[in-house]
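One protein chain is absent from this view; the other protein chains keep their places.
Chain IDs A, B and C follow the sequence of writing; residue 1 opens each chain.
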Amino acid sequence: MSGNSFGKLYKLTSFGESHGKAVGGIIEGVAPGLELDMEFIQKEMNRRRPGQSTITTPRDEKDKVEILSGEFEGKATGTPMGFVVWNADQRSGDYSNIKDIYRPSHADYTYQSKYGIRDYRGGGRSSARETIARVFAGAIAKLILKKEQIEIHAFTSSVGNISLNKHFSELDLSKTDNNIVRCPDSETAKKMIDYIDQVRQNKDSVGGIITCVIKNVPVGLGEPVFEKLHANLGHAMLGINAVKGFEYGSGFGATQMMGSEHNDEYYMEDNKVRTKTNRSGGIQGGISNGEDIYFNVAFKPIATILKEQKTVNAEGNEVMTTVKGRHDPCVLPRAVPIVEAMAAMVLVDHIYLNKMYH
Amino acid sequence: MSGNSFGKLYKLTSFGESHGKAVGGIIEGVAPGLELDMEFIQKEMNRRRPGQSTITTPRDEKDKVEILSGEFEGKATGTPMGFVVWNADQRSGDYSNIKDIYRPSHADYTYQSKYGIRDYRGGGRSSARETIARVFAGAIAKLILKKEQIEIHAFTSSVGNISLNKHFSELDLSKTDNNIVRCPDSETAKKMIDYIDQVRQNKDSVGGIITCVIKNVPVGLGEPVFEKLHANLGHAMLGINAVKGFEYGSGFGATQMMGSEHNDEYYMEDNKVRTKTNRSGGIQGGISNGEDIYFNVAFKPIATILKEQKTVNAEGNEVMTTVKGRHDPCVLPRAVPIVEAMAAMVLVDHIYLNKMYH
Amino acid sequence: MSGNSFGKLYKLTSFGESHGKAVGGIIEGVAPGLELDMEFIQKEMNRRRPGQSTITTPRDEKDKVEILSGEFEGKATGTPMGFVVWNADQRSGDYSNIKDIYRPSHADYTYQSKYGIRDYRGGGRSSARETIARVFAGAIAKLILKKEQIEIHAFTSSVGNISLNKHFSELDLSKTDNNIVRCPDSETAKKMIDYIDQVRQNKDSVGGIITCVIKNVPVGLGEPVFEKLHANLGHAMLGINAVKGFEYGSGFGATQMMGSEHNDEYYMEDNKVRTKTNRSGGIQGGISNGEDIYFNVAFKPIATILKEQKTVNAEGNEVMTTVKGRHDPCVLPRAVPIVEAMAAMVLVDHIYLNKMYH
Partner (left out) sequence: MSGNSFGKLYKLTSFGESHGKAVGGIIEGVAPGLELDMEFIQKEMNRRRPGQSTITTPRDEKDKVEILSGEFEGKATGTPMGFVVWNADQRSGDYSNIKDIYRPSHADYTYQSKYGIRDYRGGGRSSARETIARVFAGAIAKLILKKEQIEIHAFTSSVGNISLNKHFSELDLSKTDNNIVRCPDSETAKKMIDYIDQVRQNKDSVGGIITCVIKNVPVGLGEPVFEKLHANLGHAMLGINAVKGFEYGSGFGATQMMGSEHNDEYYMEDNKVRTKTNRSGGIQGGISNGEDIYFNVAFKPIATILKEQKTVNAEGNEVMTTVKGRHDPCVLPRAVPIVEAMAAMVLVDHIYLNKMYH
């Protein structure tokens, strides 16, 4: 109820602040008997990890996950999986200058107002460090999806005004991790990387779009009315730090179309009902129709910049604030695995829910 | 769990198909003692009602709500409020020709696949007729919000490529209902109406954008991490039929901005912390900061058109389908009260949740 | 959250007061395609109905259920099933004398204190009339259980100090409805009926115990730790009006036993793991083990009696109160179908939940 759980049958409850002892969580609904491929899991964790490239935050964390329960001899037991990742590089001292200062467009002011208390040493609970728990739970979810041949591919499709102007079907999505910005088109990737580097040198940050494609989804996932598959995907994505928008299928572009242009014509292929076009984005009436699901997630430039800014403090005085040290000029490369993780959790949850009817 | 409930403490559970006996629902969490202004409530219902203007569906329904419980002598008792709206103009005969046909971009195929059975006489549970329950629950929620001086204003801001190119602060939002397209700018409204009329004559449909502004929100609404205020607003909006996208504050536009441009500078005004700009859309770290909340909701052109279309039927044969009779060329005017209703429910829910901390 | 929903995947949300227009509810999770045997359903409703015999309340209600949605051509569609039962014999006038009076051991005072308002014409939401919704949802659940050969048998096992001193295995449980007190042993039944009749003539009421046996439960139902199968059964039973206690298997008797006496020895029978004794009551570690589940539910004498009683009114004055007209000297015969209904809902819910793991 207090917003720290995600999912119903496959469910993550997370805990942890950026400058506390640890972040972690509990996953319920892990399929008993599932082989826990720890190498794969840690690789997913590393994709989110800070310090992995020159264009992300250099905070140095190993982010090694420790499973505390729900596992026996390398397999899931079906009981809740408690896990923890210790915060190594907390550097509490770095933030002492902002104890009473509300950093612009951060959550300092709103948390202080809501709770009357906060861990002022960093972003606390609003820090993206919390997403470690999501990536771990998403990695487990991906292992479950693998058995159903369901694939999730997120990638950076725009940074600032540098856009990847190709349809996802034209891209080799296995190449996403070949570069540090996680754009599967190497040429566009290079432009993005150069641009981010320039932004970093300007002590600034920049936003962008992550596109996500989900393949081999069975027909029938999604619960009508309030738990439509895309509504739950949207809810998941909008819960990621710095996200400002979500669109699936034809998205905002659909608002300028006619019904006769937009409707997806059905036809038969190999005895299966298929659609010729896929403006529906693989979801009709909130329920998957077997076509590729795809959606876009809009990220704002993150609020932490190294430039001096005007703001106010807790005493109501107008002051200047400057963050020193490290910052993350573009959050998108590290957000790619988070988008995938959230999507994976939504899918596993709906797969479980759907079993009720069969 | 099966997707028919919305909200946690202020909660609607709805039921009903387009061609069944009735639609209705149960609302939990109505504040005991609340005066039930039935005139206001019915007025809200009428705003959603079909047949209210030349540019919407002519299906003739009175949509008079009957409260069955939770009310005593004109006031809410705090117990669950059961309510029902009878389906008068069902015209079952109209749809018999589509018994086995999967209408393009409708939910016929996905529902049939998921459940193995459906009420083929119309859209069934996927019909927008279900939104009656939402508008009723939203009207009650608005009565609760009125006591807190919170105002919700949704309006049509684009239809096809006709856009209202004004910031909401420049508009007189009390004029939204002055015209049948529900755009507060009369000049733009006229263009939209003419355009929709033309679309209607072409037996086609068209999409558009609804913008929603929420004023006088107290600081502190929203639960961190997974139940961020904007994530719950997005979830609510994406659950409305024909919605393809959601953005709040700077939205997709933020993806092309620098942090130094995007951050909202804090200042003090009348002893309150305020922001000079409001790219945050009134929400920071998922929690309201007291500034206006605003967001856009993208609607696709609805799938029902009177043109002939190719499709397949349940036997797997490729057939043509034509819907005869009435259709709704542009869903936006009637969706405006639905957007407001969902937003109202989200806010009341978060107001209740927030009381836990105080 | 406000206490009007029961279950997770098979879920009833109910509404209605004793003297409002109607009681009813919404059931989510009805298996699509389920044949709705309306004769069976109405028969279950009749078992709970007042006025069915000389030893229960003579309030005259037909209690005919009207299904409003989720049904098509006699089958469930899998969408939420809205239903309503109209209150015919409300007799508002009967209760006018108790408008401001807190009837002893009723919920008048606590409801008034909690909500500040209540429908004073009768028990309102706390009236057992609400259990109509449970019996309907239970009847649907029983139809689902029938397909799995699961049987639920509740019966009156004691009234005052008249006890049925036989183990359930010695009884022919198909005979429960052969008499109006719903005790499968005709001799004990006769004593109970005579006793209740005497209590009725004394304008008094009397309590008793209902025993419930569930047969053919598959191994594996129940979720560990907080949703143990017996904990959910207990929760369900304790939510029935007038219930004061719950015990399963060896129950309170176990408190006087040694482990060596109490443990159920395992043995093999037809290649299945069985227990020789069944003090576990068919549940071990919160999970069903395939043996018969059985439990006892303790009912107090209901608070409505026709004798004069001392009490206070809303103004804080000490007054006398007398209920005139009808009363229910022993609630047990009508509570038997309610106990079965709640048990049926718990089982269907756990059957659905258990599918997650397979």
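The definition used in the following text is that a contact is a pair of C-beta atoms (placed from the backbone, for glycine too) under 8 Å apart; a residue touches a chain by one contact, two chains touch by 3 or more.
Predicted model only: the values in this text are computed from it and were never measured.
Visitor: Please provide the labels of all shown chains that the missing chain touches.
Guide: Missing chain, whole complex, touching shown chains: A, B, C.
Visitor: For subunit C, which residues reach the chain that was dropped from this view?
Guide: So the residues of subunit C touching the missing chain come out as 1-6, 8, 14, 102, 104-107, 109-111, 113-115, 125-126, 130, 158, 160-161, 199, 202, 204-209, 219-220, 222-228, 230-232, 234-235, 238-239, 244-252, 254-268, 271, 273, 275, 279-281, 283-289, 298-305, 307, 309-312, 316-318, 353-354, 356-357.
Visitor: For subunit A, which positions touch the chain that isn't shown here?
Guide: Residues of subunit A in touch with the missing chain: 1-2, 4-5, 8-9, 11, 13-17, 20-26, 28-29, 32-33, 66-72, 75-82, 84, 114-119, 124-125.
Visitor: Could you list which residues of subunit B touch the chain missing from the display?
Guide: Contact residues on subunit B toward the absent chain are 9, 29, 31-32, 78-79, 224, 352-353, 355-358.
Note that only the chains that are shown with their structure count from here on.
Visitor: Draw the chains as points, connect those that touch, then say whether the picture is a line, ring, star, complete or other.
Guide: Contact pattern: complete, every chain touching every other.
Visitor: Tell me, please, which two chains come out on top when C-beta pairs in contact are counted per chain pair.
Guide: More C-beta pairs are in contact between A-B than between any other chains.
Visitor: At what distance in angstrom does the C-alpha mean of subunit C lie from that of subunit B?
Guide: Chain centres of subunit B and subunit C, defined by C-alpha means, are spaced 39 Å apart.
Visitor: Let me have the rounded angstrom distance from the C-alpha centre of subunit A over to the C-alpha centre of subunit C, please.
Guide: Those two chain centres are 46 Å apart.
Visitor: For subunit A, which residues are shared contacts with two or more other chains?
Guide: In subunit A, 224, 353, 356-357 touch at least two other chains.
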